[in-house]
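Of the protein chains in this complex, one is absent; all others appear in place.
After this line comes subunit A, so read on.
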Amino acid sequence: MADASPWRPVLARSVILRYDRVRDADLLLMPERAVRLSGTGGRVLRLCDGSRTVAGIVAELSEAFPGAPVEREVPEFLERVRAKGWLR
């Protein structure tokens, strides 16, 4: 039986999201790695606090960015970040 509770993404324990004033970019910081997020990645990941569902995140972003392809791109982006092990 599939797990019925929806995914509420949250950053993995070892991952810290931080704005870098020198590079004017959001970064994911890990013990041995730093990843520069492009575009709105940081904006999306800031909503991943473990309380919001993916649908909730999409809804909030759709409201903030009317007309943007949020519904298709955000879930894909979250899956990609989860596959890297940076979201759980």
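The working rule: a contact is a pair of C-beta atoms (placed from the backbone, for glycine too) under 8 Å apart; a residue touches a chain by one contact, two chains touch by 3 or more; residues count from 1.
We take it that contacts and distances are computed from a predicted model.
As stated in its UniProt record, the chain not included in the shown complex is "PqqA peptide cyclase", which appears among "PqqA peptide cyclase", "3-oxoacyl-[acyl-carrier-protein] synthase 2", "Formate dehydrogenase delta subunit" or "ABC transporter ATP-binding protein". Here one chain is not drawn; of A:4, A:22 or A:83, the residue touching it is A:22.
Within the complete assembly, residues 13-14, 16, 18, 20, 22-23, 27, 29-32, 34, 85 of subunit A touch the chain that is not shown.
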